[in-house]
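A single protein chain has been omitted; all remaining protein chains appear in their positions.
Each chain gets a letter, A and B, in the order it is written, and its residues are counted from 1.
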Amino acid sequence: MSTDTPPTGPPPPPFGPGQHLLGVGQLDRGSLGGLLDLAESLRPVGRGEQVCRVLTGANLGSLFFEPSTRTRLSFESAFHRLGGSVVSTTGFTFSSMAKGESIHDTARVVSGYSDALVVRHPDTGSVARFAEASVVPVINAGDGSGEHPSQSLLDVFTMRAELAARGKSIDGATIAVLGDLRYGRTVHSLLAILGLFDEVDFRVFGPPALALPVEFFDLVRASGNSIVECDSVQEAIAPADVIYCTRVQKERLSEEDEQEVHLEGDLLNRAILDEAAGPESVIMHPLPRDSRHDSFDLSPDVDEWPGLAIFRQTDNGLLIRMAIFSVALGVADRVLEDLRPAPWLTTR
Amino acid sequence: MSTDTPPTGPPPPPFGPGQHLLGVGQLDRGSLGGLLDLAESLRPVGRGEQVCRVLTGANLGSLFFEPSTRTRLSFESAFHRLGGSVVSTTGFTFSSMAKGESIHDTARVVSGYSDALVVRHPDTGSVARFAEASVVPVINAGDGSGEHPSQSLLDVFTMRAELAARGKSIDGATIAVLGDLRYGRTVHSLLAILGLFDEVDFRVFGPPALALPVEFFDLVRASGNSIVECDSVQEAIAPADVIYCTRVQKERLSEEDEQEVHLEGDLLNRAILDEAAGPESVIMHPLPRDSRHDSFDLSPDVDEWPGLAIFRQTDNGLLIRMAIFSVALGVADRVLEDLRPAPWLTTR
Partner (left out) sequence: MSTDTPPTGPPPPPFGPGQHLLGVGQLDRGSLGGLLDLAESLRPVGRGEQVCRVLTGANLGSLFFEPSTRTRLSFESAFHRLGGSVVSTTGFTFSSMAKGESIHDTARVVSGYSDALVVRHPDTGSVARFAEASVVPVINAGDGSGEHPSQSLLDVFTMRAELAARGKSIDGATIAVLGDLRYGRTVHSLLAILGLFDEVDFRVFGPPALALPVEFFDLVRASGNSIVECDSVQEAIAPADVIYCTRVQKERLSEEDEQEVHLEGDLLNRAILDEAAGPESVIMHPLPRDSRHDSFDLSPDVDEWPGLAIFRQTDNGLLIRMAIFSVALGVADRVLEDLRPAPWLTTR
């Protein structure tokens, strides 16, 4: 059985109560705004200052067919924070699938144990096939080079919150995007979802061998936003409200790519920021970043930069995932009624 | 230390509050009926429509010394559904046992953390030895070619429910059993536990090299039921109320067996059903089934058959495991008093 063929059939319906979340294309500007507002309201729960128990008795199946520790922990923590329990598989394989079980059977069986599933799989389209057989909502936690919608949503959520704190909004913002523009799934998804906003100016810079594929220039322009390719990091970041950095995933480069790329030094460091960036610039990164010397990533020497938002960004992932579960399980309205103060000490 | 010797001593006492569940021999027709009735009452909890919190504060230790993902998830979900929490080990080894720790010490230590244990182990009899040293009830989740009582119980539960929905009962039913009759633990356990019922007619068919051992013919007849060996699938299923299929576990065949068996095509498919089976026939399978071409298993082309019960059967596993925990922890009576509606949306 080939597991790498995208599913056929109509695109998934809009995301809402009882629905799977397979990709950000299921959201429009209205439903996206509602989801982000809900995530914002859950901030005290994410910080352990308030307790929410609306999903007490609900059970999440967390199925990771490839390892992604932080994504798994974030999803599982989010379900716990709403009061639910989690059963989890963390291995590379599913013991029954080695015995010839189809994705259909596996999905149907394990969906019978839970009220929702989170599924990560290395093959593009396999999470959608999984969802077809599931009797409960499936949240896509990444399927190879396909979608990873909660990552895109936490990026937009962070951008909105950081810009709002500086009296700005995503509409009208200038956003520099740096790093691997060719293979970076996160970058591609970000450009797509920001098509829901108006008058966004993108300024992109990456090594020539990792340049942004032409269809993404077309995508941005078709949505009414603008995009320019820059010749240096400095040129990209100078007018930027937000600087979005990404790691070059060397494990995805071909040998030919590697010879061409010659990555040395830092993608971005404090000296470059001091030279070129505005003092209010927000720095984002989907993490993990490669902090080793000469890794061509965001240098740890930027960690004192006032606009560094990379850890608030990962913290926000918990809030977005709580919001996703709340919507999928139809309890978005009840969640806020159920909040109560946490009795323990918080140190954040 | 040999770990493959069955434990000596008297057979385990009848299953009830505070007792281990090591094998189905611990149940008689009365206690079996009570357990199945309890499982039936928990159906809305298993479907996520009602919430039960009677085990809030209780902790389950889930110890899988060999992988069995679906069995583990089903047991852990069942404990969660009753309100309890779970600690879990999913690896092949227990790090302390590699340092020369005895099963006795391991069992005594980990039983001290929990209110109940679920144990899966590749060696026959090892779960019973584990139970001897445990200070809390141990549920056997499969010990090699030994027992796997929750599987047998969910099979009987499903048979009872499916037959009842068709105005029939297990007493007086005709049951075809197909596939690997020689090594299939599930088949052997099913024949044994159905000895508690009356006037059951078994019709068995498998490849000659995988025929049912003679002692199981004797066992069925000693219980007052009847059994015939058939020459074809068609002959076996024609008068059957229930068709119970099993996968040939090729990993258990010797080389000699493999040469003799020549398995090709399907064990059962839609064409055979249309030719030979009654339209009300219930199809069961312990899963996983091998859905690959020529796997000599239940073909996916039967999935539209009205009596296909294989997914209801796996869903029922959750209910049976909730019932088992409720009995072992002495809360069977309280469980039903504690039910309340779930606040979230269910899509089943």
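To be clear about the criterion, a contact is a pair of C-beta atoms (placed from the backbone, for glycine too) under 8 Å apart; a residue touches a chain by one contact, two chains touch by 3 or more.
From a predicted model like this one, the values you see are computed outputs, not experimental measurements.
Summary of contacts with the chain left out: across A:19, A:59, A:74 or A:326, the touching residue is A:74. From the options B:108, B:250 or B:292, the residue with contact to the unseen chain in the full assembly is B:108.
Set against the missing chain, the residues B:38, B:58, B:159 or B:248 yield one that touches it, B:58.
Taking the complete complex into account, residues 1, 17-18, 54-59, 61, 85, 87-91, 94-97, 99-102, 104-106, 108-110, 112-115, 135-137, 329-331, 334 of chain B touch the chain not shown.
In the full complex, chain A contacts the hidden chain through residues 48, 51-53, 67-70, 72-74, 76-77, 80-81, 83, 85-86, 88, 90, 247, 287-292, 295, 297, 300, 311, 314-315, 318, 342-348.
Assume only the chains that are shown with their structure count from here on.
Averaged C-alpha coordinates give centres for chain A and chain B that are 40 Å from one another.
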